[in-house]
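For reference, the structure is listed below as structure tokens.
Shown here: the complex without one of its protein chains, the others still in place.
Order of writing sets the labels: A, B, C and D. Residues in every chain begin at 1.
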Amino acid sequence: MTDPIQTNAMGTPSRLQGKFAAIAGLWGQFGWTVRLAMVLLAIFVLVALLGPLISPHDPLAGSLRARLDPPAWQEGGSWTHPLGTDRLGRDILSRLIAGARISLTVCALVIAIAGAMGTAVGTLAGYFGGWTDRIFMRLVDLALSFPVILLALLLGAISGPSFTNIIIVISLVLWSQYARMARGETLKIRNEDYVDLARTSGLSDFRIIGRHILPNIAPSLIVIATLQVGVVIVLEASLSFLGVGVPPPAPSWGSMVADGRSYITSAWWLCMIPGLAILLTVMSVNIVGDALADKINPALRGRNI
Amino acid sequence: MTQPILSARGLGRVFKVRHRGRMQDLHAVTELDLSLEPGRTLGIVGESGCGKTTLNRMLLLLDTPSSGEVRFRGKTFSEMSATERRDFRRAVQPVFQNPFSSLDPRMRVGKIIAEPLSTIPDLSKADIARRVAEVLEAVGLRAEDARRFPNEFSGGQRQRIAIARAIASKPQILMLDEPVSSQDISIRAQILNILKDLQDEYGLGCVFISHDLATVRFMAHDVVVMYLGRVIERGSAEAICTRPGHPYTKAMLAAALPPDPDAPEPELPPQGELPSPLDPPSGCPYHTRCPLSMDVCAVERPPMLPAPHGGLAACHLLAPERSQ
Amino acid sequence: MLKLIATRITEALIALLLMSLVIFLLSRLTGDPVALMLGDGATEADRQALIAELGLDRSLPVQYLTFIGNALTGDFGRSLTASAEPSIDLVLSRLPASLSLAGVALVFTLVIGIVFGVFAAVMHNTPVDIAARLVALVGQSVPSFWLGIVLMYVFAVQLRWLPTSGYGQWEHYILPAATLGLFTLAAITRLVRASMLEALGSEYIKLARVKGLSEAVVVWKHALANSLIPVITFMGTFFAVMITGAVVVETVFAWPGIGRLAYESILARDFPVVQTVVLVITALFILANLLVDILYVIVDPRMRSRG
Amino acid sequence: QADELVVALSTFSEETMTPWGGSGQRKTYLDLAYEYLTYIDPETGEAVPGLAQSWDMSPDGRTWTFHLREGIEFAGGYGELTSEDVAYSIARLIGEDSRAGPASAMRRAIASVQTPDERTVVVNLNVPDFELAKGYFGSGQQLGIVSKAYFDELGADEAQARPIGTGPYVLENVTSGSEILMTLREDVGDHWRVNPEFETVSFRVVPEESTRVAMLQTGEADIAPIGFDSIPTVENAGLRIVSAQATWSPVVRFGGLIQTDPARYNPDTPWASREVRQALNYAVDKQTIIDELFQGEATIAASDTPVPAWSEVEPYPYDPDMARQLLAEAGYPDGFDITLKTFTTAPGAELPLMAEAVALYWQDIGVNTTIEPVDWPSIRTAWTQGQASDYVWTHRGFPFASAANGLEAGFMQDSLFASFTSPELEAMIQQFSSEEDAQTRSALFTEIGQYLRDEAAGVFIALANEPYGVSDKVGEWDISGAYGWNFDRATRAQ
């Protein structure tokens, strides 16, 4: 029995149910690997969001006396630090949780910046063609293939590793992929008859881009964005290794692995646990991304790098 | 004779294309004249690549002619004021061949149909909704369908939506570029009937583009036959489909196979390859395929000459000195 | 074809100029080599003398133009730190190590990636496919330095099959090449698998089967030839990925390549070397892309008529 | 092979082969080829005879006379060592094109060099230097003696690619960025100084520490510098650790305390107050840092730089309450914000980690620390340009080759790398530099150490060792203090 007042407040129930059914239907279409990956990702996001609430310790506070404690199940470990402690005696689990938040923030910001930049460039280039296209695309070619890591190092060396730098640098590496994708998709959609029809209806170019082009290229861009989450995490880790990653003491998963690398034989959990977290997350993201690509635009499958 | 509502004079379109490593001119449409009177339907036939779509896009002002001009109510686009341009956009509406690409998959049908209305000032939401319902019913769909998305419709239904959209702004001319060639036979007949009804009901003028003479015959009053970007014959639909004057039109008629196992063999069956528009033949563009080709055909391009059916055809055989 | 190469080279030169400017400006933003070269106890007068000696007292545009002018005559300046060795010599001496490693990684990546990709596609949804996809997934999910260290510990320290690091014999190539290549191997496997699946469903494959061709010819000739086109497109990016990876891998495996040289000279603010490394890398990259373009024309006849 | 000693280093620095061609870091490999006028006794820290058999100093410390050992042959048949060679080596080291670290200071100090005979070198100084023999001319510095004949014969360009010295090894081959291979001189027979056992010494550059550890574990390297945290790993692998004792001192330096130079003095920082600086010292539990981060391979530093003479100075104890109290007295009962910049060098890979540990302790007394990793050139540039005035940074101090020079470089406003000055301190140093009496000098020196400690010129953490992993292929090998690697003294295990 539905309460009429509640129904009114919530909007038409049938539509809500419809949406729910659609999501459930989509869920049903995926295999168990994809579902597992989705659950893992959901946990990852949840952990990142809840962060400080569920973290057993302050991720930045440590005690040198309790450094390099092994995980609880190892000999010498204790449940105070279920995953052990790091080089300064900080709780690894707490840092992992805080790291999820940092990684998520980096991913979100990079994808927002690179996505916005790339989409703008790609869409304009694709839509207007001609010189705009040529200039923009040369730029993209350059950015896409130039070893931006050197720029990253320079930037890092100049102003020191900082959160802003990481995001700028990774965005610089990744925006071009969106640009290429957005351009390709825009070219396709520009030739769709409904764009011509919009023009014969007297719509301006920018309204056409806003109304027809962007909504239609969005799904492909979302797929790219999904797949790039993994790229961002791995790239950040590499930059951390080179000393220009997320600056300490903030724990990013990448810097945790990088910092723990010398302990691979003496205190394996230092780099293995965050390494595993990266592996699982990135794998999940890629699995989900591939599955989305299959549903949204099969041509994108396997095309990300 | 009434004043034409839409006309073109000396219309030409040259594309620059890269071919064999060089930039070359591709003459998609050349020196084309036509005029459309209110309430009449002009059929344009020709084989693939002869420039039909290019012509259509120029008439719709989606593409700029390389030469010649398009006039709407006697004025070229550059002569029109902003209001007149808006009037033009409302008065001339297209329907394209592919109903799948004509409808934005992310928009509800109602919004798609309302798009041509969105540039009209002083139109209330209710007015728009009413108009959308009206046109949906006019093409045989239901008003509720406005809330659905295009992917919930079959090809035939989509083409109806495209037509509904085209008539939403109460246009005076429909530009129809092969509106049924992607449709199944049973659907094709339905759409053709709807278009014909609309024509009668609203007194719409139409430009009907097709490669199928039989459909053109059914839809159009007058017919223009194009070959390699040029008009080679024009006349009434009945005349062109029964007493064509140009050998190419004859070949087209012959190739349109009748659904009759015992149909007689045609006298002038088509032959030869369609020449590349990048490298059009000299003289009469058709002479390379024409079974009746004469020496002069390769040298001199025939002018439009009066044909026995009362129209005009560009064939040396119709020259007064030869027609006897 | 010639025209393609000509336009490419023109574009390349513009790109080079652009790149050199960017690097020039960036590298001069903070930190200077003078501070590093001055011994403890040096005074302000020492500093000024050294600055003048190195020509760092001139205005930036003058410095840049001098650099470009000299570069045109083949003189890329001398390293500021190492007793003024010509920076181009330094770069060239490190180049073979990088190129040979990239070459080995490339071959390794291509051969295994293509074979994996093809089998995964042909045996779609079988354990083979799943295994290939897993490898591809893992390959794209691990940071290369981590992979490098893990591989080193497993194969060199634990199993003692291979040397940990160093440069010289063929054994030295295996671990760094594998580390460097795994990421691209994964990418190529995915790419080949996806485009093979696409190709196997295409009409021309049906026609090939209709002809009565054996399955091997259908797969390895008809489907694969088409699937290689996206792989070639990827090759352009491959180079960039290699350089990125090289900085890391060369550090981990003590490989004397230009990635590490770039990294070290950035850290030392050795401007001429930084500039030269970047220019050489950019030039190499442009060369690689030119090669890719040519390869394209060879593999995809449709590109030929585009001139 | 058993005849080869493989040394994995974190860097070759510049790969140049002349003593004046670059930094002192190259001494790791160059010291196999070049020798010095004097060597430093690791026990006493005093100079012992090297290529110079004996030396005299004029009482004013302005004239030094070195008497060369006889019968010392250069490698490659370039003849016997003469005073000409020494003069040439000095001239090159202080020449305009020299890239050696002490070049500029030596150029200022040396007025002339005379060679009255084949075996005698007389050095005239512009300013008194009572420690020239163990300082600039000792094995801890860069005055390796080259053969003048060799340079005359081949010309400067050719000759500098290949080191020809009196040392027991010659350069065999360089693979840029990868390996420097030294082989034993054929005529090494009865070398005056050492009796090397390894036929070849191969230096490999391996920047990544975990790779060096792996190489030790697999036996690919015999000697390699490692991080403190790798000590257990290396020991577990059955290898031995040899540490260079107290070769560097991790310290936190304060910006803007060049009180005698208005351009580099920033009185507005909280740490401009001595109480605050002391508080920041009291707040840090240095012993725990040493036990945990340095694996016990260090001792608490009382003052700047590892100097034996300062061992009597009492370090600040760990006393957070005292620290809080001092802060309150200085007007910061709730603490303040501070930026701590940090970087890595070799040795000194632990500096960022130490920075984090220090930050943890400071946090305890309410000093809110932001760590900012930078790289060494940035900070060094900011430092030389007097722009490092509103933050503090981690640094590593090195032992003074000569006390006077060290003090002048670190605590006089003339020096670009001064980290702390005050009028009293400069006066003390001046007095010390011109004091001719050894006893008084020593007392003055200790006084300066005490002053630095009391002023809390930095947060002195530790005098740290430099651990090396050593394989069981190596029998005896000891590293003597700073800059004395002694790879030519390494023996083969039985």
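To be clear about the criterion, a contact is a pair of C-beta atoms (placed from the backbone, for glycine too) under 8 Å apart; a residue touches a chain by one contact, two chains touch by 3 or more.
As a working rule, contacts and distances are computed from a predicted model.
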Among "Na+/H+ antiporter subunit G", "NADH-quinone oxidoreductase subunit J", "Cytochrome c-type biogenesis protein CcmE" or "ABC transporter ATP-binding protein", the omitted chain is listed in UniProt as "ABC transporter ATP-binding protein"
Touch list for the missing chain, restricted to displayed chains, reads B, C
Across B:Val207, B:Ala251, B:Cys284 or B:Ala307, the one contacting the chain not displayed is B:Ala251
Sole touch to the unshown chain from C:Val91, C:Val157 or C:Ala208: residue C:Ala208
Among listed residues B:Pro270, B:Gly283 or B:Gly311, the absent chain is touched only by B:Pro270
Interface residues of chain C toward the undisplayed chain are 124, 201-204, 206-215, 217, 222, 225-226, 229, 299-302, 304-305
Residues of chain B touching the missing chain are 47-48, 154-157, 184-190, 192-193, 196, 211-215, 217-218, 237-238, 241-242, 251-263, 269-271, 273-274, 276, 289
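To be clear about the criterion, only the chains that are shown with their structure count from here on.
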In whole angstrom, the CA-centroid distance of chain A from chain C equals 24
Separation of the C-alpha centres, chain B versus chain D, in whole Å, is 88
Distance between the CA centroids of chain A and chain D (whole Å) is 46
Chain A touches at least 2 other chains through residues 157-158, 261, 264-265
The answer for chain B against chain A in the complex is residues 57, 60-62, 85-86, 89-90, 92-94, 96-98, 101-107, 112, 115-116, 118-119, 165, 169
In the complex, chain A touches chain D at residues 61-65, 67-68, 87-89, 157-158, 160-162, 243, 247-249, 261-266
Contacts from chain C onto chain A in the complex sit at residues 11, 15, 18-19, 22-23, 26-27, 29-31, 137-138, 140-146, 149-150, 153, 157, 187, 190-191, 193-195, 198, 230, 234, 236-237, 239-241, 243-244, 247-248, 251, 262-263, 266-267, 269, 274, 277-278, 281-282, 285, 289
